[in-house]
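All protein chains but one are shown in place.
Moving on to chain A:
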Amino acid sequence: MEYEIVIGMEIHVELGTKTKIFCSCPTEFGQDENTHTCPVCLGMPGVLPVLNEKVVEYATRAGLALNCEIAHFSKMDRKNYFYPDLPKAYQTSQFDLPICTGGAVGIEVDGVKKDIGITRIHIEEDAGKLLHESADGTLLDVNRCGVPLIEIVTEPDLRSAEEARAFAEKVRNILEYTGVSDCKMEQGSMRFDVNLSIREKGSEVLGTRTEMKNLNSFRALIRAVQYESKRQIIELKKGREIIQETRKWDDAKGVSSSLRSKEEAHDYRYFPEPDLVPIVLEPSYIEKIKSELPELPEAKKKRYVDEYKLPEYDAGVLTTTGVTARFFEEAVALYNEPKQISNWMMVEIPPLLKENEQSMETITITPAQLVELLKLVKDKVISGTSGKEVLKEMFISGKNAGDIVKEQGLAQMSDTGELEAIIEKIVADNPKSVEDIGAGNEKAYGFLTGQVMKATKGKANAQVANEIIRAVVAKHLA
């Protein structure tokens, strides 16, 4: 029997607002424990939450960028469950009337394009962080409690780990472009839940699914999907039934295991949040946000091909993330050589980022600095090979290309006067070569060029040198 993997995803994304969703505490990451709290996010009795207007704006923007319908009327609900990361014993979320519904995102895997449906996007609050460091208890940091999230829920349209990854990357790419989130996986700004089931290929009926929560890297996502699909197929082949359950993915061990919680019934007893009033968005509000959406990756890629005449491959690579695209555009604005910039950004910069433990987010050289270097190469002040060395040095020392070229004497010798003097002497010292050339042996030019390069330690501009050699030899032969 041939099996088919069916995957639906839930993606939690922290919104990049300055303050929390229902109170004015900052959302800043990495602060001392329990220093960003107030009575509201601590869940003190009698406090009243007030919704952050930016949360509504960002959720609307994200929904529009992911091709969703924005609800005219939506409301907040309480999702009740007991876990110490939630001081209120409920999470304020959206149940039956989410802010966005019915979107889609196009992905491409191995040349095959397909649309992945988005069921809904709702807004909710993040929970606190549990630290398992104490010998006889669990410690709670409430700083993250109340940081605004959007949860993006897909249709069960994904069929492989590769598709799941492509979709997750595309969503990250789009959200990063729209500026609603920094999407920093290492800070937990983006987390994936995967619902996975197996069915006979061609069947319309969905199999029993398991859920894996809080996968926090693309690598974990891929490996968890691969492992869990294999596990379920083996179970089915043995004639066993899949148990509907939440499973924990252990990224270090590379295995998933059952999480049998005491609370078997997942009955969240949702009810409308009485302390928060409905969100009613007029078409004019939605239109305004739509008109302010930045150019999204797909459109940008097309424009790079049309406007900068870049190959589709280059355009795809340069638009993978917003920061890469911004770097490229700043460079092109300073120096209209898109292909040269693209080549250096795609070929030379990535290995140097890795070597220097940087990324396009943290890159220390600026577009202007790169442009200065590329002009030196283009104008043949330095050779391409020297250019690569200079770039390497720029990453290490942070110096400008021009200064490095001067300090290391890398400039090609194009000063004809100086070169002429050197060449005159070499030609005079090698009458045999001149004779050979006179006898029609063109190869002797190669020898003379070699001597010039030796005398100038390789800094002579080869083209200029050759022209001078020919002129000087001609003079000697005349």
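One rule holds for everything that comes next: a residue touches a chain if its C-beta (ideal position, glycine included) is under 8 Å from a C-beta of that chain, and two chains touch if they have at least 3 such contacts; residues count from 1.
The rule is short, and it goes like this: contacts and distances are computed from a predicted model.
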Listed names "Iron-containing redox enzyme family protein", "Sulfate/molybdate ABC transporter ATP-binding protein", "Carbon monoxide dehydrogenase, large subunit" or "Aspartyl/glutamyl-tRNA(Asn/Gln) amidotransferase subunit C", with the criterion being the UniProt name of the chain not displayed: "Aspartyl/glutamyl-tRNA(Asn/Gln) amidotransferase subunit C"
Touching the absent chain when the full complex is considered, from A:A59, A:V142 or A:L310: A:V142
Contact with the hidden chain (one of A:V6, A:C25 or A:I198): A:C25
Hidden partner chain, touching residue among A:K54, A:K290, A:R303 or A:K388: A:K54
Contact set of chain A toward the excluded chain (per top definition): 17-19, 24-26, 32-39, 42, 50-54, 56, 73, 75, 80, 82-84, 97, 130-134, 136-142, 263, 265, 267, 269, 272, 274, 276-280
